[in-house]
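Only a single protein chain was left out; the remaining protein chains are all shown in position.
All chains are identified by letter, namely A, B and C, in their written order; residue positions are counted from 1 within each chain.
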Amino acid sequence: MGLITAEQYRESLNDGREVYYKGERVENVATHDDLGVCVDVMAIDYEMAEHPDTRELAVMKDPVTGEEISRYYYKPQNAEDLLKAHALIVKATELGDGYIPLAHDIGADALNAIHITANMMGNQDYIDRIERYRKELQDKDLATCAGVTCVKGDRMLRPSDPGQAHPDFYVRVVDRNRKGIVVRGAKIHITGAAYCNDIFVIPCRAMTEGDKDYAVAFAIPANTKGIKQVCRPFTSHISPLDWPNTRPVRVHTDSFIIFDDVLVPWERVFLCGEWKYAAPMVYNFALMHRRTGCAYRIPLSEQLLGVAVAIAQYNGIFDAPHVKEKLTDLVIYLETLKSLSKTACYDFVMRGGVAVPNPIATNMAKYHFAHHYHDVVKNIQDLAGGLLVTAPTYKDYQRPELREAIEKYLVGNRNVSAENRLRMFDLIRRITKADLETICLHGEGSPIAERMTIYMEAQKVMNDCRKLVEEMAQIKG
Amino acid sequence: MGLITAEQYRESLNDGREVYYKGERVENVATHDDLGVCVDVMAIDYEMAEHPDTRELAVMKDPVTGEEISRYYYKPQNAEDLLKAHALIVKATELGDGYIPLAHDIGADALNAIHITANMMGNQDYIDRIERYRKELQDKDLATCAGVTCVKGDRMLRPSDPGQAHPDFYVRVVDRNRKGIVVRGAKIHITGAAYCNDIFVIPCRAMTEGDKDYAVAFAIPANTKGIKQVCRPFTSHISPLDWPNTRPVRVHTDSFIIFDDVLVPWERVFLCGEWKYAAPMVYNFALMHRRTGCAYRIPLSEQLLGVAVAIAQYNGIFDAPHVKEKLTDLVIYLETLKSLSKTACYDFVMRGGVAVPNPIATNMAKYHFAHHYHDVVKNIQDLAGGLLVTAPTYKDYQRPELREAIEKYLVGNRNVSAENRLRMFDLIRRITKADLETICLHGEGSPIAERMTIYMEAQKVMNDCRKLVEEMAQIKG
Amino acid sequence: MGLITAEQYRESLNDGREVYYKGERVENVATHDDLGVCVDVMAIDYEMAEHPDTRELAVMKDPVTGEEISRYYYKPQNAEDLLKAHALIVKATELGDGYIPLAHDIGADALNAIHITANMMGNQDYIDRIERYRKELQDKDLATCAGVTCVKGDRMLRPSDPGQAHPDFYVRVVDRNRKGIVVRGAKIHITGAAYCNDIFVIPCRAMTEGDKDYAVAFAIPANTKGIKQVCRPFTSHISPLDWPNTRPVRVHTDSFIIFDDVLVPWERVFLCGEWKYAAPMVYNFALMHRRTGCAYRIPLSEQLLGVAVAIAQYNGIFDAPHVKEKLTDLVIYLETLKSLSKTACYDFVMRGGVAVPNPIATNMAKYHFAHHYHDVVKNIQDLAGGLLVTAPTYKDYQRPELREAIEKYLVGNRNVSAENRLRMFDLIRRITKADLETICLHGEGSPIAERMTIYMEAQKVMNDCRKLVEEMAQIKG
Partner (left out) sequence: MGLITAEQYRESLNDGREVYYKGERVENVATHDDLGVCVDVMAIDYEMAEHPDTRELAVMKDPVTGEEISRYYYKPQNAEDLLKAHALIVKATELGDGYIPLAHDIGADALNAIHITANMMGNQDYIDRIERYRKELQDKDLATCAGVTCVKGDRMLRPSDPGQAHPDFYVRVVDRNRKGIVVRGAKIHITGAAYCNDIFVIPCRAMTEGDKDYAVAFAIPANTKGIKQVCRPFTSHISPLDWPNTRPVRVHTDSFIIFDDVLVPWERVFLCGEWKYAAPMVYNFALMHRRTGCAYRIPLSEQLLGVAVAIAQYNGIFDAPHVKEKLTDLVIYLETLKSLSKTACYDFVMRGGVAVPNPIATNMAKYHFAHHYHDVVKNIQDLAGGLLVTAPTYKDYQRPELREAIEKYLVGNRNVSAENRLRMFDLIRRITKADLETICLHGEGSPIAERMTIYMEAQKVMNDCRKLVEEMAQIKG
């Protein structure tokens, strides 16, 4: 066993899983007209391991066994490991035209978060289980994802609060038996769940003793009985109103996953009642996952800068002073993201035997991206002009009575054809859609979550700085 | 003659005009599945004149003839006239769920701009023509729109610059004869042109002597030979993925209008070569049109505040401190817009015999709306959470296997059903779409246009303030 | 009796009051080298009543008695009254080069707040007392101020909380006897207290039943036994390093007022234990006082715009695109303040028989001013350049060895002498000092106070907007 091919991955998905899309039960996600497009994105991960240009980045020798494994499933030990993983995510996302393949990445974040927590607990059972499972993932090269966010119900109330409309807003253990545990609840926003092999499930918040049954973490095959998934709708093909484009559309979808009294065997249970460890598990997951988020948004930010530059040139306004100002802001946006992301690697910290990216820098990078994203979109729309939304469509262009006028009148910069300008508008509309705005805000945690983490992690630096000025002011006593 | 009914308006549109939509020639815009929805919005204007609740606002007695006319076609003389017109636009837009009917409004802005310019020129021919045309519009209650923005070509070059790829990027006079003038060129972003009766055409920029042939203004029936329109695609029906909603969808579309050597009779020509007056004509049009823009965005801003409040409550986060901060920002957004819009009326100025809203306040109001719009959208998406885009669809809800889980798990605040929460998400997605972002930025002129106008109009206040501080500093000489 | 002269006002201050400045007891504030400068500012109020140019604005006939009274002490009844008062404050502040005279203004805000509260209580004793006192203020034309902010101690604790280090952090009643009440505590930031006749004292927050003794309001002469004032240090003369300037320096100071068991006669007690009315009293005071704040900052904002324009011209950078952007921002800053301030008058509300400015617009105006002030300062410093702080001084200029070089080398725009440019730098340093930044932030309440008020006052509009969108979304039940 060992690394598998993209084709093997695709075949593995035809396993009877219960997936719904736009109200229809999906027979086979890999061959479905829409979901198959997402599967192709996921497959890039496997293709990278096969392709000579990317093999060195995607694959590494396990230092103990000497076997070739996916770099994602390796437990990072130092800054260099983190920088390599960062480079891998960036490269993979470039190949995915801004979409990270995700076959191993988020799963790896969950895997490491569980590993860290097991080490923190010092619970040898859990340590053994997660190490065996890591080995299995490396051997079988499985695609994994992470189910983290519960549906939550009333967000001001704890999971076990009797004021909740029912007790199932957070995934919980409803029974335990010889074979394993039985879980109930629902997770939302789970990217890639419909087309991965195994799903990690971990808590999404700190728990108190009363919430003990909600302190549960496990891994489970996606086709396990009792698991239903509903995928959010998405656009998987170029609109017939847009100019034809043979480059594959890249996109992911997210699942609403219902756990309808699902049995999880003990061997895959990694937390079960140890409520104090719910917080560090999700906390460390969030940290590593936000690192992922920052990395894969670098290629996306390059696209955003790129369309701004292109359309400013095509519109013939590239040299206007206010245009330069806007482009400079986009450069600053991109380069700040890159700087903070790399700083997070250089200034890593060790947690439970795993090198994790610097918490302050990582959260700042994610917050930076999300907080300023709408301004970036605004700048692009400003540079593009109203034609971005009022331009005639490709369907209009195909009409003989209109083609000539479109070619004649919709030229801006005389060195750029109307067709090329209209093609660029098509692309801009695709990469500045409103659903992307929401995803950029909330993916990997909302802005307020990052701010709270920054504040919490900064207690030491705040205290040090306070002491410094107290010395300067000769504060007494 | 006099005021007409909504039905008469609808019938008047079946006049052989050449309109294309998604590559198809439209037989009759009033009965077209998509365009008919826009016609219904336009018809609100006529309905208001019939309905007792709104009649007093929509209709007034002509002080000279004593006849009932649309308030839009009255030439405002003082602050009260402007405040009434403001109230009329706000009310009409409320009835249009955020879309201003537009049957007379933008046309009236062009009508007044032409009137002001004729008076400034002191050209009695032009004055007589525009007065006769105003009378005709009042008598026939025609629906009008304004074609202002030319396609422009290279924006850094003048219309007549030989560096342009061809001489037709700005509408121009290509011939003059006994009957009238022949014009060629194209206008873009012309809202409502596909379903109005007459189209005003005015220049979109200042002209120099060399651009003389481009200094042309006129009015023309939409079905005139040689006029072709291409409408931008839009959504006119609730998606089957969304929850059913019997309230009519409200929307407008914009036309790309091609003038293919169109004959305009002299009686409808209002500028023809007087290049010095191109600037005041478009400038005053822009001013009145931005006033319109600010007024109709008040109901829209109320919707934006409303969805923010609603979804914060439905999600159960209404009392979180950061939520209060975001809602306060939305209140400030709305109330600043209202304050500046009314100040523009109170502090009006007289131009060419017409009371126009204060140029600085008007441009500030429009700039305020556009400049902060993306922040507003961001705040709403932030409050809504990721479920805004990942929630199961109405199609999923209709499946028996999923309905119960959706009803159970997608409740937030326990006092609000999952259905109501999902309905609110549907609405939020509709009113925070990316194309609206572009329209809010560029509608009635891009943000930089408003800033330049503010700067230009503020020369006096800047100078006064400079003198004040020079006295304080005892500047000599 | 009736209106008094500036001279009579100055003489009235020599009354044995206990005032300290920079550690020294002040004999007579009116003749003190520093404090006398503030007294001159206050005297502008009396001069305006004498001067024919301003008399009509500053003085009005009491509609009942027919006597001439200061407009400040008139109880406003409608929008016009508020607009007149607004114009009066603006004019007075213009005469004070950006400093409002304050002889009656803040006192009047307290007077009206007490009047409103008495009416709300329906307590005839209090109503009679405050009416008699209003009449006395009108008759004697006394200078008054308002002591509002207590020193507060631990801000998270209530006044009566036993966790406070002592019970005197908020002014409280420590004894009651036949003559009156005895009060103890301290007020801070009390502008003009050192050179007014009477001091109003009102609570600075909402009170609970346990805080009953802190629910106290009264008026008291500044020279009453037991009252000590410490004034904050300020600059009252042009520095010898700056260019000579014969125009009087304008400035105010604020007092830390200690009430050391001070007896207040019953006739001057306006609240004493009615804890529920502490909140409306301070709330309405804050509202009217913020209106004052917004009005007097209009001339200040004109100065800020003025120095920006002047120094951009003197430095020869007036036409650079980024300079125009900065100036446009300053214009928007000023005009937004003016628009919101006037809207507050037009959209007034009646409270307890008094027309008060619109709470939302008023708080928005004050918040606007404070929130963006640092940006304005930044823009000015940016336009001024480093020479603002590194330029040679007037003392250097007086040295023969240096004068020629200074005149030669420190010219920017060749049409402006080095002297004039250096004079402008002097002025800019004076009006962009760091203490002004703090005062702009916190004067009349900190930004968070205004935001909280906006949020609270906006409950109705928020609710209305929510209902609107619920109809659009067809929310059920």
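Here are a few things to note about the model shown:
Throughout what follows, contacts are C-beta pairs under 8 Å (C-beta built on N, C-alpha and C of every residue); 3 or more make two chains touch, one makes a residue touch a chain.
Remember, predicted model here, so these are calculated numbers, not experimental data.
Only one of C:377, C:427, C:454 or C:469 touches the absent chain when the whole complex is considered: C:377.
Checked against the full complex, the candidates C:221, C:316 or C:353 give a single residue touching the omitted chain, namely C:316. If you put the hidden chain back, the residue from C:303, C:432 or C:453 that touches it is C:432. Considering the full assembly, C:168 is the residue among C:168, C:302 or C:450 that touches the omitted chain.
Residues 321-322, 325 are the ones on chain B that touch the missing chain.
In the full complex, chain A touches the hidden chain at residues 97, 243, 245-247, 302-303, 305-307, 309-310, 313, 324-325, 327-328, 331-332, 334-336, 338-340, 342-343, 346, 360-361, 364, 367, 417, 419-420, 423-424, 426-427, 451, 454-455, 458, 461-477. Although one chain is not displayed, its contacts with chain C can still be listed: residues 20, 22-24, 149, 151-156, 163-166, 168-169, 185-186, 188-189, 228, 230, 232-233, 241, 254, 256, 258, 260, 315-317, 319-320, 322, 373-375, 377-378, 381-382, 384-393, 395-396, 398-399, 401-402, 405, 408-414, 429, 432-435, 437-439, 441-443, 446-448.
As a convention for this text, only the chains that are shown with their structure count from here on.
Chains touching both chain A and chain C: B. Chain centres here are C-alpha means, and the one lying farthest from chain C is A. Each chain gets one centre point, the mean of its Cα atoms, and the points for chain A and chain C are 52 Å apart.
Each chain gets one centre point, the mean of its Cα atoms, and the points for chain A and chain B are 39 Å apart. Rounded to a whole number, the gap between the C-alpha centres of chain B and chain C is 42 angstrom. The residues of chain C that reach two or more other chains are 325, listed in rising order.
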